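A single protein chain has been omitted; all remaining protein chains appear in their positions.
Our next item is chain A:
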Amino acid sequence: MTRRPTLGRLSLRRPTLRRSTAATVAATLIISAGALFAAAAAVPTARISGNGSSWAGNAMSDWVSAVKAQGVTVDFTPDGSSSGRKNFAQGLADFAVSEIPYTGDTADPQDSARPNFKYGLVPAVAGGTSFMYNLPVGGKRFTKLNLSQAALAKIFSGQVTKWNDPVIAATNPGVALPAQRITVVVRSDGSGATAQFTLWMLRQFPGDYAKLCAKTGCNKSHATSYYPYQGLSNFTAQSGSNGVTTYTSNTPYTINYDEYSYALGVGFPVAKIKNAAGFYTVPTDSAVAVALSQAKINMDKTSLNYLSQDLSKVYAYKDPRTYPISAYSYLIVPKQTHGSFNTGKGATLGYFSTFSLCEGQRTMGALGYSPLPMNLVLAAMDQVLAIPGVDAATKKQINNTKAGVKSGTSNPCNNPTFKPGDSPSHNILTDTAPFPAGCDDACAAPWAHKGIVVRGGGAGGGNTPGANPTGGASGSDPNNPGVPGGGGTPGANQGCDPNTGVCSDPAQAAGGPLPQNTSAVIDGQSTWGSVQWALILCAVFVFLLVLAPPLLARSLDSRRRSAAPAAPAGSIPTQPHGPGQA
């Protein structure tokens, strides 16, 4: 109490008394006075960490580095979905990433821990499980492998073990397939990729799955996150997506399964898979988008698995462009505070989820994923709102998105699957998805939206037609580059930012930190600028600081004398106040 006014007086005096040694004073002050700023948070500050799916790992690491540049720190370890669900349930992680929920018929019975707090699923990204292979044919790496789904099931259940098996030869006529053993590379860690793939086999080829289980001892009526390979001599299990990818790229005569992103990362070919319409496709963003238009989403808001996916109809979809083994990946988020998860962390998680649902979706195609359609984004946003502590800015963005979609005037979320005015359930990637080679107009007609037919290999397309990483066997017929509707990158063409309504005039800084009115900068070269104004201002302030307080004091004193002539004894006025007294 007594110490503080003294300090205050000292500091008040400094600028006037020591103008000449201002530098030294400043130096000491800057060391001694740690300025403290406190205000309502602009971006969330709490650091959060999660772990889980390596299937979605490349997408996550893209978002993590993007929000870091915005000042938000999120840690993510792609150590497999099973590990993610386990750590989340035990409170060791703030969120998890997983392709399957804790409960229901797609859940993994080997999950030993369940959260004892409320949680929800937030769809994060879509993608296709691809089958990367390393197959030398005639001394060169073969890049045009076509496989039927039946052949896949036979290979991955250990029934087809040679590359020249008739089942494979049937879909690769004229290719001198080697009489080599197939080495099947599976994930050794508990993974959503495995869960989705075994679920596909269970649903589509239950007989083959039963045979696999008979050999390896798995439960033939349930999919699993841990690939059953024990006792299969031509199988090898490797750890994580990097493990299976590195193994396959370095070992001839191998085939694996994982998210398309990983095959792209090492530039290896993936098998073209025959879909129900009889065409061979790879999991490009548009092929996955077409497939997932058939995903049945759990819309029961009271369910623990609200928004979880049922892919039964995806597998057998008859659109010629579809990639049959496509799926969504989910963030699993808390809906209440618990343990160390407080509202501060909730704000960060809300911010991160909203970023990844919106702007974050734009990079997904380039990474080997497929962006989420708008209807799922909207539903996911409601889930985000249920995270405790979501801040006002995030809520505002979510509400703007909903309003923009509803009114049909804008695409505030910048989602690349959506065009203002469209129905949110309409994914424009399904319009622009190219039809595979060999699908003529008659074949395409029933599936083409709005009469647009985009051919495989269209060069001007805004998405990735036939993006076979090896340069595309089918993509080699370069027809109609300037397809209407196929040109340009969706969502990126607006001259004006649909979010803020600000048209892109880069010199215009909107609401930057304190003194960043950039309009002044442009005049920076003139001789009289803001620096000079600031100097003048300083001089005026210093002058006032010297003179004003004593003058004010004097004038007040005179008024007080007239108001209360009897000065109180022993009070502050005994101190001569300020240098002006001299």
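One rule holds in what follows: a residue touches a chain if its C-beta (ideal position, glycine included) is under 8 Å from a C-beta of that chain, and two chains touch if they have at least 3 such contacts; residues count from 1.
Everything below uses one rule, namely that contacts and distances are computed from a predicted model.
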Listed names "Carbon-monoxide dehydrogenase small subunit", "PBP domain-containing protein", "Ferritin-like domain-containing protein" or "GntR family transcriptional regulator", matching UniProt entry of the absent chain: "PBP domain-containing protein"
Residue, one of A:264, A:314, A:331 or A:349, that touches the chain absent here: A:264
Chain not shown: contacting residue from A:221, A:340 or A:425: A:340
Chain not shown: contacting residue from A:181, A:301, A:318 or A:406: A:181
